[in-house]
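Yeah, one chain of the complex is gone here, protein chain that is, but the others are all in their spots.
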Amino acid sequence: MLYRENGQFKISYRADQQIFPIVQDRWVFALLLVVAFIAVPLVAPEYLFRAVLIPFLILSLAAIGLNILVGYCGQISLGTGAFMAVGAYAAYNFTVRIDGMPLLAALLLGGLSATIFGVLFGIPSLRIKGLYLAVATLAAQFFSDWAFQRIKWLTNDSSSGSVSVPNLSVFGLPVESPVQKYLFCLMVVGVLALLAKNLVRGAIGREWMAMRDMDVAAAVIGIRPMYAKLTAFAVSSFMVGVAGALWGFVHLGSWEPAAFSIDRSFQLLFMIIIGGLGSILGSFFGAAFIVILPLVLSQIPQWFGIPISTATASHLELMIFGALIVFFLIVEPHGLARLWTIGKEKLRLWPFPH
Amino acid sequence: MAARKIGDVILAVQNISLSFGGVKALTDISFDVREHEVRAIIGPNGAGKSSMLNCINGVYQPQQGAITFRGKTFKHMNSRQVAEMGVARTFQNLALFKGMSVLDNIMTGRNLKMKANLLQQAFRNPFGFSSAEREEIAQREQVERIIDFLEIQPYRKTPVGRMPYGLQKRVDLGRALAMEPTLLLLDEPMAGMNVEEKQDMSRFILDVNDEFGTTIVLIEHDMGVVMDISDRVVVLDYGKKIGDGSPEDVRANPDVISAYLGTAH
Amino acid sequence: MLFKTLKGIALSTAAVAAVAASMLATPPAFAQAKEQFFPLLVYRTGPYAPNGTPWANGKQDYIKMINARDGGINGVKISYEECETGYATDRGVECYERLKGKGASMIDPQATGITFALTDKAPVDKIPLLTLGYGLAASQDGNAFKWNFPLMGSYWTAMDVLIQYIGKKEGGLDKLKGKKIAFVYHDSPFGKEPIPVLQERAKMHGFEIQMLPVTAPGVEQKATWLQVRQNRPDYVLLWGWGVMNSTALKEAQAVGYPRDKMYGVWWSGAEPDVKDIGEGAKGYNALNLNTSGQSPKVIQDILKYVHDKGQGTGPKEEVGSVLYTRGLIIQMLGIEAVRRAQERFGKGKVMTGEQVRWGFENLALDQKKLDALGFAGVMRPLSTSCADHMGSTSVRIHTWDGSKWNFVSDFMQADEQILKPMVKVSADKYLSDKKLTRRDAADCGS
Partner (left out) sequence: MGFFLETLFGGLMVGMLYSLIALGFVLIFKASGVFNFAQGAMVLFAALAMARFAEWIPAWTGLANKALVNVLAFIVACAIMIVVAWLIEKLVLGKLVNQEGITLLMATIGVTYFLEGIGQMLFGNDIYKIDIGLPKEPIFLFEKAFQGGVLVNKEDLAAAVIAAALVALLALFFQKTATGRALRAVADDHQAAQSIGIPLARIWVIVWSVAGIVALVAGIIWGSKLGVQFSLTLVALKALPVVILGGLTSIPGAIIGGLIIGVGEKLSEIYLGPFFGGGIEVWFAYVLALVFLLVRPQGLFGEKIIDRV
């Protein structure tokens, strides 16, 4: 009975257009923020930050980026890892080559570099469609794998091709301890997620979805396919690029191209499928799911005392991932996000079934 | 029927020919459309009616001929330009944006009118000073008018995919109206409708025609409807024009009759 | 209907995930105070599994054996947990973060890439990294890398020894002048690390080098070997890992390059690399840090205390293979570091990372100790110091005769005259990049 929108009448379109039109949702969200910003940093153990929360936040951002491209604009990409890599290495180069380059600026520049790269590889999408495009995006993946492996300049001539970043700080505040890193990621991801949400619920978002659902009709009502697709690529790769930079700088600290391999691309794809195509919230769900599942699997033996070898565990992991993808595609193509809304609707009607 | 003064020619199609590979879809088609009139294009299946509309709003590029709209002549049209010049269009087998709500579908029709750039949209906020927000609200008001006009208020937020067919057709029309068109192309707006739905749709079309003075080109199979609502009729068969004139003339035209033998309803 | 239930399942899956998240918030049962915990980063799946598995099994079997035979280290039981990295850096980091929370006092990352990533984290978390025969070459400079221990050898010493040996074959390093040496390497930190030494030596002796990077994991080598065939180098140095090694040998066979002109690093000379080629790999040479075979006492003990009790991690016949034995050595060194630390900080206590680090830094494994440990003949004595975190590299060449490996050289050392200055330079570069300073003498005491 608590979760009701009855009696909440919208007297203006503005009120009706909010991200959370329902009062209770606003409260829940506010509570969530309080927990995320205050409670978690106080109570959570270091391990949780480093192994779960930080990767979760960063990958969520990447997933949002990919979701804008695939989920909203319907342009499938199998080369997300490449865009992350560009973001990470660009940010790295800006940091080491320009003295006193502030962290935030480096991240944004990394994102912008990824944007350029993304638009570049987005151009084919104007001519190539669907599956052909999907495969074409792999070109980006393999090219970046190669480039960061072979072009010494990009790795600042490190003899081994692996790079690492010096101590991080924003506005003089250190970003060293897990908690600091967590909060930093939380803010960056939070802000970018909000911007993403604004875009997808606005005019440009509608253009993207129109391209996705029926490109010919979209063209006829005056949407320029070029503009719609390229902006999708641009925004998407910006987010992904920043995520990549965060992944390298904040999470790994020292990395090599392999950190952004094609496996990463698929991992992100899975996140948005499981989380929910065309949903910002879903991106978070998906990221959480994919980050946590392997940890859970690896912990199961301890919890239940089932002896299960490391190899078996990781094979199981592969199988479960695979099965889940198929499962979600068949049963709930809109993923966890859809289940979430279903749950909410149920709750809204509760206790009366109809 | 309200007294609508038919104006001068605003759209003239001259000797359009279109073919895919070897297949000829249209051969040397010419006809014109006067301001404020309701112009029907009829013909059996595969006569090239939809292809004709596709040429007019730049989905297809005819190999020969030209199209003159409001004095400007084009070898072939560009969808964006056409839309900017105020030509809107509905589709034979619904081309709605299935994943989007009724509201969003119709809102897309207003996109041409929206000027906020990417950043303004990204930093949109409810604190008053956001141009993107203001724009959204302004356009939303227009869209709500259309929603009222088409009597689909209760479906505002439902994804169009989940709506009954007849209503989807209305949304399709709504999306076109949202563009405030001077010329409205309707591709079988009543296909697959029952009698009541057809009557509703005819009413909407006529209302649009005389309330907003919108010129209408419509493709329709149901001769009854065509005869009732259209001022002039073009008849196509196998990509050729076999008749043009008032409903009465066309009805009398032997070629048309023979073309329709068996295929007439 | 079915779909409803399925959705139900999906919903609960999500729920489980949520619950799991909360459970993860409190990492399960820490190793009890009385147990010395060893995190085991391994890879038993993927392209590198064939080489990673025996290594991992060796590590685990040795722990089991010590627990079973000696009841731990001076009575301190050893607990361990494996974590699958799949040789991927980020998963390695994740494993490290997960397991260090359980009281890890040393880590063997089992991958150069992971080592690079952890090198920055180890000092913060105060956990020493044992990178026996791999990792960062410069990290043998203990004054710069307080927490890294590339015991027994680095890629630089490996490369140096190889060149020396080839020189000997030619009848003197000066004879290398004008020779062509191709370097076929895994295109990753692992493969690139030795390049500086190769170039240095090339300058010194005036031989010509041809760089042939192989994209990981290394199944695509056709073009590489066509190039070898084209330039017909006098020698090919192979710096591969996992499936790359066997592929290289097969391609060499396919282009008819003489296998006895091929020399591999000690990660490219084990059974998995050659066994399914058999005759085809005859004559191929590689460095080896340790013996193989089941004769040594330690192996016998493992068979007795672990495998005969059905506790074996892997198949019995694998025990004593090259990489398995290397796994044993690595684990033994880790445990000896703990033992050494106990001598100073208190016998029968659980050692912290810092204490174990001291143990690594003050290892003194003379022949007597090795014999006592059952490692007689398996490896050479090894002692470290504050300045030298490697101990000496003493390594032999072994050759595949189509069915087994046979040593063909006696122990060789790297030429420190050449390496020392290079190590110092690159260590200093690392320090300046990271805005760090060398340890002072006082710090060494700690």
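Per-chain residue numbering starts at 1, and chain names A, B and C are given in the order in which the chains are listed.
The working rule: a residue touches a chain if its C-beta (ideal position, glycine included) is under 8 Å from a C-beta of that chain, and two chains touch if they have at least 3 such contacts.
Predicted, not measured: the structure shown is a model, and the values here were computed from it.
S.K.: Among A:V34, A:L104, A:I151 or A:M226, single out the residue that touches the unshown chain.
M.R.: Checking the options A:V34, A:L104, A:I151 or A:M226, the one contacting the hidden chain is A:I151.
S.K.: Using the document's definition of touch, tell me which of C:T215, C:T313 or C:T399 contacts the absent chain.
M.R.: Candidates C:T215, C:T313 or C:T399; residue touching the omitted chain: C:T215.
S.K.: From the list A:K10, A:R26 or A:K129, which touches the chain that is not on show?
M.R.: Of all options in A:K10, A:R26 or A:K129, contact with the hidden chain holds for A:K129.
S.K.: Name every residue on chain C in touch with the hidden partner chain.
M.R.: 44-47, 49-50, 53, 187, 211-215, 217-220, 222-223, 226-227, 229-230, 243, 246-247, 250, 253-256, 272, 276, 280
S.K.: Even though one chain is hidden, which residues of chain A still touch it in the full complex?
M.R.: On the chain A side, contact with the omitted chain comes from 74, 76, 124, 127-132, 134-136, 138-139, 142-143, 145-146, 149-151, 215-217, 220, 262, 266, 269-270, 273, 311-312, 315-326, 329-330, 333.
Definition applied: only the chains that are shown with their structure count from here on.
S.K.: Which of line, ring, star, complete or other matches the graph of chains that touch?
M.R.: line
S.K.: For which chain is the distance between its Cα centroid and the global protein Cα centroid smallest?
M.R.: Given all protein C-alpha atoms shown, the central chain works out to be A.
S.K.: Compute the distance, rounded to whole Å, between the mean C-alpha positions of chain A and chain C.
M.R.: Here chain A and chain C have centroids separated by 35 Å.
S.K.: Roughly how far is chain B from chain C, centre to centre by C-alpha average, rounded to an integer in Å?
M.R.: Taking the mean C-alpha position of each chain, the two centres sit 71 Å apart.
S.K.: In chain C, which residues are in touch with two or more of the other chains?
M.R.: Not one residue in chain C touches at least two other chains.
S.K.: Residues of chain A touching 2+ other chains?
M.R.: Counting only residues that touch two or more other chains, chain A contributes none.
S.K.: Hey, which residues of chain A end up touching chain B in the complex?
M.R.: 12-14, 17-18, 195, 198-199, 202-204, 206-207, 209-210, 212-214, 216-224, 231, 235, 278
S.K.: Show me the residue ranges of chain B that touch chain A in the complex, using the header's touch definition.
M.R.: Of all residues in chain B, those touching chain A are 57-59, 79-80, 82-84, 88-89, 91, 95-100, 104, 107-109, 111-112, 114, 116, 118, 121-124, 126, 132-133, 135-137, 140-141, 144, 175-176, 179.
S.K.: Given the complex with chain A, which residues does chain C contribute to the contact?
M.R.: Against chain A, chain C makes touches at 3, 6-7, 10-11, 13-14, 16-17, 20-21, 23-29, 42, 44-45, 49, 53, 56, 82-84, 86, 88-90, 93-94, 97-98, 101, 112-113, 116-117, 119-121, 124, 187-189, 192-193, 195-196, 213, 215-216, 426, 433-435.
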